[in-house]
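Every protein chain except one is present and positioned as in the full complex.
Naming follows writing order (A and B), and every chain is counted from residue 1.
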Amino acid sequence: MRERLNQTIQFPNRPKVIGRHAVVGPKEGGGPLKEYFKDVLKDDKWGEKTFEKAEKKIMEHAVFAAIENAKVSLDEVDVLFSGDLLNQIISSSFVARRFNTSYIGLYGACSTMAESLALGASIVNAGYFKTVACATGSHFSTAERQYRGPLELGNQRPPYAQWTVTAAACTVLSSSEENGNANKIGKNSGANEKNTVGNGKPAQIAVTGATFGKVVDYGVTDINNMGAAMAPAAMKTLVAHFEDTGRNADDYDLIATGDLGKLGSDILRDLCGEKGINLGPNYHDCGAMIFPFSDSVCQGGSGCGCGAAILNTYIMDKMEAGAFKKVLFIATGALMSPTTAYQGESIPSIAHAVVLEA
Amino acid sequence: MDTFFKYLLVFAIGGAFCLIAQILIIRTKLTSARILVIFLIAGILLESLGVFKYIGEVGRAGASIPIIGFGSSLAKGAIEAFKEKGILGLFTGGLTKTSAGIAAAVFFSYIAALFVSPKTKK
Partner (left out) sequence: MQNEFAERNKRYLEYVEIKSPKTSPWKSLFFAFLIGGLICCMSQAFTDILPLIFKGMTLEDAKTWSLMLTVTLAILLTAIGVFDDIGHIAGAGTFLPITGFANSIASPAIEYKAEGLTFGVGAKMFYVAGPVIVNGVVYSILGALLNYLIYGVIFK
């Protein structure tokens, strides 16, 4: 097997998902996927004074809970890959500040979960590091202030807008399934007792490939229409992935995009159709799944936390239970800046894909 | 009956301005701040041309409460003060005429900020 094919790399050493956690806000926790979200906040400020502090707290919580879930000690985690939506990815840096390890901060807007998983898996597969944590998070109220306007401003959202998801999630990858046990005998003896979802031993999830996206810009300038801005990026990454690997859409039990929303995923189906890729019933969009249909959320969820939370709960739960064997997760990011948007610039977008196999 | 008719006009004219603004929101990509500025300048222009007082007489609060009325007050203040005090009035008139609204907005917003924190939208 060739390890690199244009934009796609394969991971023959199969970096394994040994721990994961997602925490979501109250609105997300009451949505259609509520039975999969086990950690739901009652209050999205979580007792903090500001929403920024709350975002920091939920990201910290997700990272520490995922490491606990992985049954490794904090010292055993070699690198933290993390990113978020705020200026200077400050929430991630705050998480890293409490976390005594090497830190690689990422900005991929809403594509951060796939970006961090792809980079983390690359490093683990190559054997440079053994255990890495990949995290991201977003908060409706901090993103609203940064990208739109004050929360109490009484304006209408256009019907094609999306709603930033309040959630944080972290996945811990490792080169060996039996963490700690392999070379440190006696430590973490309970490493195999993972939280069982189905009956018996859950399937082991591994990251087996990744396609790194290119920046794509089809000239969308409306910062409310992120689905339309990001859909071409998702299409390009999908096309590259299928060309590089020789697979087609039917080879996957699930193809999930991060946060295109209903409109964006419809556009993606059309764009892929033009390229001869038929996205069937195995294609879903996390943004369109997370909220119940209502006036306020319009096309569905967006933000780093959207795809990340669903990947680390619903998708991986189903994989461990054996319902999905092979999943292609494509997180899309609108790499926009409010400043340049006011200057009339269009929105550059990106999509990264990771292949997960159980 | 007179009162009813008067309020009907207030309602119709005030509502009509909002209706036009709403059409602009739906049909164009103009942001709400831009639409406010467009109506403001329209008010200033109508007042300067001496037309707005007719709308004001019929519409009353329906003409003065929408931002178009705020624009007309600014222009009216500047026009009146310019006649009285010349160039100086040109600069003092507009804000003097509208100072009550601006000062009330600033003062009570400040008080509100002292006591209230923003809440997440539902």
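Note that a residue touches a chain if its C-beta (ideal position, glycine included) is under 8 Å from a C-beta of that chain, and two chains touch if they have at least 3 such contacts.
For clarity, every value in this text was computed on a predicted model and none was experimentally measured.
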**OP:** Name every shown chain in contact with the chain that has been left out of the document.
**Re:** A, B
**OP:** Could you list which residues of subunit A touch the chain missing from the display?
**Re:** 49-50, 52, 145, 149-160, 217-220, 225, 228, 232, 263, 266-267, 270, 295-296
**OP:** Write the list of subunit B residues that the hidden chain touches.
**Re:** 6-7, 10-19, 21-26, 32-33, 35-37, 39-41, 44-45, 47-50, 59-62, 64-71, 74-75, 77-79, 82, 90-91, 93-95, 98, 100-102, 104-106, 108-110, 112-119, 121-122
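By definition in this document, only the chains that are shown with their structure count from here on.
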**OP:** List the centre-to-centre spacing of subunit A and subunit B in whole Å, with centres computed as mean CA coordinates.
**Re:** 47
Subject >> Of all residues in subunit A, those that touch subunit B in their complex >> reply: 27, 44-45, 51, 140-141, 144, 150-152, 155-156, 166, 222, 296
Subject >> subunit B to subunit A touching residues, read off their complex >> reply: 25, 29, 32, 118-122
